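Take this structure first; my questions come after.
Note that one protein chain of the assembly has been removed; the remaining protein chains are unaltered in position.
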Amino acid sequence: MLNKRKIINDPVYGFISIASDLLYDLVDHPYFQRLRRIKQLGLAEVVYPGALHTRFHHALGAMHLMGQALTTLREKGHTISDYEMEAAQAAILLHDLGHGPCSHVLESVVIPGAPHEAVTLAMMKDLNRQMSGKLGMAIQMFEGTYPRRFFHQLISSQLDMDRMDYLKRDSFYTGVVEGSIGTDRLIKMLDISNDQLVVEEKGLLSIENFLHARRLMYWQVYLHKTLLSAQAMLTRILYRARELSEEGEQLFATPDFGRFLANRYSLADFDSQPDLLNAFNGLDDNDVWASVKGWKKHRDPVLSVLCEMLLNRRLFKIRFYDTVPDESVLAPIREQLRESGVLDSEMDHFLVTGQTTNWAYAREQDPICVKMKDGKLLDITDASDIPTIEALTKIVRKYYVCWAKNVSLRG
Amino acid sequence: MLNKRKIINDPVYGFISIASDLLYDLVDHPYFQRLRRIKQLGLAEVVYPGALHTRFHHALGAMHLMGQALTTLREKGHTISDYEMEAAQAAILLHDLGHGPCSHVLESVVIPGAPHEAVTLAMMKDLNRQMSGKLGMAIQMFEGTYPRRFFHQLISSQLDMDRMDYLKRDSFYTGVVEGSIGTDRLIKMLDISNDQLVVEEKGLLSIENFLHARRLMYWQVYLHKTLLSAQAMLTRILYRARELSEEGEQLFATPDFGRFLANRYSLADFDSQPDLLNAFNGLDDNDVWASVKGWKKHRDPVLSVLCEMLLNRRLFKIRFYDTVPDESVLAPIREQLRESGVLDSEMDHFLVTGQTTNWAYAREQDPICVKMKDGKLLDITDASDIPTIEALTKIVRKYYVCWAKNVSLRG
Amino acid sequence: MLNKRKIINDPVYGFISIASDLLYDLVDHPYFQRLRRIKQLGLAEVVYPGALHTRFHHALGAMHLMGQALTTLREKGHTISDYEMEAAQAAILLHDLGHGPCSHVLESVVIPGAPHEAVTLAMMKDLNRQMSGKLGMAIQMFEGTYPRRFFHQLISSQLDMDRMDYLKRDSFYTGVVEGSIGTDRLIKMLDISNDQLVVEEKGLLSIENFLHARRLMYWQVYLHKTLLSAQAMLTRILYRARELSEEGEQLFATPDFGRFLANRYSLADFDSQPDLLNAFNGLDDNDVWASVKGWKKHRDPVLSVLCEMLLNRRLFKIRFYDTVPDESVLAPIREQLRESGVLDSEMDHFLVTGQTTNWAYAREQDPICVKMKDGKLLDITDASDIPTIEALTKIVRKYYVCWAKNVSLRG
Partner (left out) sequence: MLNKRKIINDPVYGFISIASDLLYDLVDHPYFQRLRRIKQLGLAEVVYPGALHTRFHHALGAMHLMGQALTTLREKGHTISDYEMEAAQAAILLHDLGHGPCSHVLESVVIPGAPHEAVTLAMMKDLNRQMSGKLGMAIQMFEGTYPRRFFHQLISSQLDMDRMDYLKRDSFYTGVVEGSIGTDRLIKMLDISNDQLVVEEKGLLSIENFLHARRLMYWQVYLHKTLLSAQAMLTRILYRARELSEEGEQLFATPDFGRFLANRYSLADFDSQPDLLNAFNGLDDNDVWASVKGWKKHRDPVLSVLCEMLLNRRLFKIRFYDTVPDESVLAPIREQLRESGVLDSEMDHFLVTGQTTNWAYAREQDPICVKMKDGKLLDITDASDIPTIEALTKIVRKYYVCWAKNVSLRG
């Protein structure tokens, strides 16, 4: 019987149980508590005001689904030890530790030299030290070095518990009901074959639905025009702040955030500066927003105008293109911005170009395997006589231009 | 202010309001009350035990969505009179009146000579007589002769309120959550252009989701193997009963049902026999099931065995094929049935072949039109740069064989 | 690993798993399959058109909750063997076998001499014979003779899995959202103390909510005026049919139903007539409705008028009273009925009086025990400082009169 047994309310699944003392201690740790203050969908609330759920809740949800998936696999006769169960739940619980504030698009500005997966691993290893090696197996599963590889696939693949939770959760909180997936059924269709995660043939339609939902959520939510515009603005704000900070300007920021703005840390720095991980753990959405608010009257007009616009939701205009937009598109915008007082040296802060790609299923990567009734394993595109699965492997690429439409920079 | 204002609880939409006295009187009429006793999904409850909802509830739901759709169109500036609103709601309310008991696959046995659409129209005209012509416009809209043709499209097209309600409702009651559609958003995306029902460009993803959900529901529910098997059995039961009845055998049946078993009525008979419509209105699911129960000890072994099997859910085995199954498939089954005591003259009652087809979107029929931001109207397959829409127009055809596996007909 | 593992879609809980071969065989048995054809809420669909769910689905749901409850108790450190788990699930699965068609108010007409609990037990014992004694422990738990008495409390008490499922399910299908209860949380609050089912102190508010929901469902659904009226009509139809049948009249009915109409069986008859249980198993809602439809043109005007009225939803008028309604109420109604052609000997079929009582919690019966943080056990009314729990123990009694308002019996 647990000393620390705990259930947590979750509007998505009803209740989430924390199944062991170790898991409880992980949830309780400051590294994990920090995720309470980082929204799963970053700025998406500019479009979907309900989308305020955090990486904390998502990670708990993914742990919950992991428990369900492993219970299903046990019921199908596969031996999974209690220790493996706990390790897999720990691994998925911690899989997002290294995310920076707001949204992963900001990561390249805040810690240009360290991708979030690497920071996650550094934090997991640090936790493992603090907990006397109890996370050894979880780390193996996370890295993919644990011998039974299906555990890694449950943590990170095209059918992992991470995606299942975030699709379900993001659909729920945005209110985009078309993106909802049937996690219950999907999980009941999972099986293991040759040490590999597979889906029973009778789950084909559910998988197809899962891929469709995923694609729909990309266009409707993750790559929504207005969100891309807000992200572009916040990215430019931080670039500008970093420019000013590196020029020696004192900028309003929490001490931890100030440190990251003033330096360009790489992964190696986390090893050489023992307190850097702790400083990183001091970063969350509040730091960013407090700075945006602190900078809205900054004397640098670029910085203050962008902050003021973002806070009051006067967002950049954005337009999609099928091909790379050329000068016939950009030149008139630049001209218009110049007339508004934007200097050429500031142009990049008010005129942003980019591209987005989206494909629902990448056959090459880590294919979704279907176990046919006769026992054969097939890639999902071969298993289905449904023409749409093939279509879902096509990459759709869009280009965009976004710019400040009614800015007035200097009087 | 209404005298007969009424709201009806609906687990799907919360509440359904009956908006006028005329609509109230229609709901109250025996023709409509009969639909309380006809399940929307026929025998689907053999697979999905929650799928017990009736055509009564579906018709109310479709009326509810019609109200929402017309309100949306009004908000977009289109003039729709209160009288048109009522007529459109009446038309969709009555669109299923002519359905026979259980499921429309039975119709060819029960009334071989009259398709349900024709019976519906006969009943609507009869109601119109009873109500002194108040249904004139509704009938025009139903038949497609009303000048503003978008009304007919809302009643019957690939994007009509009928489909929207049944997809949503069937998904809800079966518990197949993957088939759920976002009716709210779909309806808010509707518009009229050149007197034609269209969808705003920003509703493209919702339409695509709607088509996918439809296809999924076909394979997962409407064409579910076990359901096809149960339908085949019930169809054979009725064919056998008709055979016996036409040979002069007295079969247990309610008077109305007995009359339809003993005769093969055509549409013309409804005109020449004034009480036939009334007798038809006496038919519902209970008649069929009561007969199946009454026949389970009939001395004809074919009839009694089939009834006993269906009642206790000992269903035919069923197998799908990509091509027409030939003798290599059928011969061994026939042999096995012969060994179980089935005579060659009875073989058709225990070995059934058939085919099903499914396509999510038929471009040729009555295309779904998208109104692009520049005002142009495009067929949805042209409007979308999404490769899957094209794939959804492909027809998928499957053949099946189903047969009594463990039957023992004569001792 | 199971041979017969099966999951069933359920709109209420998502999926219900059948956890063992024995449970699968029980579900598959004709005794249980019959429950597919008996609606849980009888005639309630006259008010709530969605309320078509069956005792079959309810029993599966109760089995599902039993599994969850026992898993929770195991997690809290109580030893429950796999065999006990299966027996408890079997017992709750079968707890409704003996219900007659339509609604338990009809039972006194159809089998006046045998309460449904007794018939259930007879059927469970018969199943036990058929299954070579495998249901021994389940029967003990059902009867309350199994030594660990909390199992019986989970099957039948004021906090049993039966009530939890039916409240949740009835609320879901009627659409009366106010009656919804939080089964997840209620179950997580269960514990065992001194071999007795108890609720943790922190579950007090959930219990209170459960009692309120139950009371609301009584007034809003189970004792709804319109439902009482329809039930009174159907009861009178069956009384009249029995009168006629006992006078030697041949009435349209399935063979099994006809047998029960022509005889007044007692429990003893089930022992002396070995085929009676089988005949009982032939009874379901379809028999009743088919007869009502078969009798709507019967030459007995009482029978035919009542049937016609019920089928077309022209229901008796009904009025509630706080005290027994006296002659000042009844006399004018009788007079009016006489003027409509009702003979005094037929009066009881057109003027029905009755009473209903409702209390949310009966302290005397089988109290709900709360385990306080200090370990003490208290009755819920003593455990709560919430004044409303006390109020919920008050019995509310109402009297009603219902009668045919616009009947015209003889021309």
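Order of writing sets the chain letters: A, B and C. Residues in each chain are counted from 1.
Note that in this section contacts are C-beta pairs under 8 Å (C-beta built on N, C-alpha and C of every residue); 3 or more make two chains touch, one makes a residue touch a chain.
If you're wondering where the values come from, they're calculated on a predicted model, not measured in any experiment.
*Asks:* Touch as defined at the start, partner being the missing chain; which of A:117, A:143, A:256 or A:366 qualifies?
*Replies:* Counting the whole complex, the residue in contact with the absent chain is A:256.
*Asks:* Among A:30, A:274 or A:375, exactly one should touch the missing chain; which is it?
*Replies:* In the complete complex, the chain left out is touched by residue A:30.
*Asks:* Per the definition of touch given earlier, which of A:50, A:77 or A:332 contacts the omitted chain?
*Replies:* A:50
*Asks:* Out of A:113, A:294 or A:341, which residue would touch the omitted chain in the full complex?
*Replies:* Final answer for the missing-chain contact: A:294.
*Asks:* For chain A, which residues reach the chain that was dropped from this view?
*Replies:* Residues touching the hidden chain, for chain A, are 8-12, 14-15, 28, 30, 33, 36-37, 45, 47-50, 52-54, 56-57, 60, 172-177, 252, 254-256, 282, 284-287, 289-291, 293-294, 297, 311-313.
*Asks:* Could you list which residues of chain C touch the chain missing from the display?
*Replies:* Output for chain C: 176-178, 180-182, 185, 205-206, 208-209, 212, 216, 219-220, 322, 385-388, 390-392, 394, 396.
*Asks:* Counting contacts across the full complex, list the positions on chain B that touch the omitted chain.
*Replies:* 1, 5, 7, 14-15, 75-77, 184-185, 188
Here is the rule we use: only the chains that are shown with their structure count from here on.
*Asks:* Over half of the interface residue numbers used by both chain B and chain C, so same, or under half, so different?
*Replies:* Answer same: the two copies use largely identical residue numbers here.
*Asks:* Tell me which chain's centre, taken as the mean of its C-alpha atoms, is farthest from chain B.
*Replies:* A
*Asks:* Which chain A residues touch at least two other chains?
*Replies:* Correct list: 185.
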